[in-house]
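For this depiction, one protein chain was excluded, whereas all remaining protein chains were kept in their positions.
Then we have subunit A:
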């Protein structure tokens, strides 16, 4: 009887909700799960391969930083991998454009428009020490808050290792 129009209304509501949530997650903030132990102990302090997906951290990523692409030392950011644009990584910004960053073998100057990222767990982290400085245009958002698990809910602090970076 009225079923086609009810279905149509439901479809319209779903479409609107989808549109609005996509816009909000692109422009304001989104929720992302962090996999792997490269940012331990900040995220996923115990990567247990058996229960991996049960204990993944969920974090809040804000997108307002993409208006001006202005970041600070110690910001944790989400960015697309330079080797595969479909993969996203979460790492901490160690160096900004113009900084000199010390690696094991030599000192690198971070070029204009790029940043140097490293995972908090240096022992097992694929970051700028392997793929070099990352263009800021690949950054997708800044991690501000941990939302899960409940006993570690809290804001994500900026922590910059001062000894290895010299700003210009």
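Throughout what follows, a contact is a pair of C-beta atoms (placed from the backbone, for glycine too) under 8 Å apart; a residue touches a chain by one contact, two chains touch by 3 or more; residues count from 1.
Operating definition for what follows: contacts and distances are computed from a predicted model.
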Which of the following names does UniProt give to the chain that is not shown: "ATP synthase subunit gamma", "Mitochondrial inner membrane protease subunit 1 isoform X1", "CENPP protein" or "Ubiquitin-like modifier-activating enzyme ATG7"?
"Mitochondrial inner membrane protease subunit 1 isoform X1"
Residue among A:22, A:107 or A:153 touching the omitted chain:
A:22
Quick one: which of A:34, A:110, A:136 or A:156 touches the chain that's been left out?
A:136
Residue in contact with the excluded chain [from A:45, A:98 or A:111]:
A:111
Missing-partner contacts on subunit A, residue numbers
16, 19-20, 22-23, 26-27, 68-69, 80-85, 111-114, 135-139
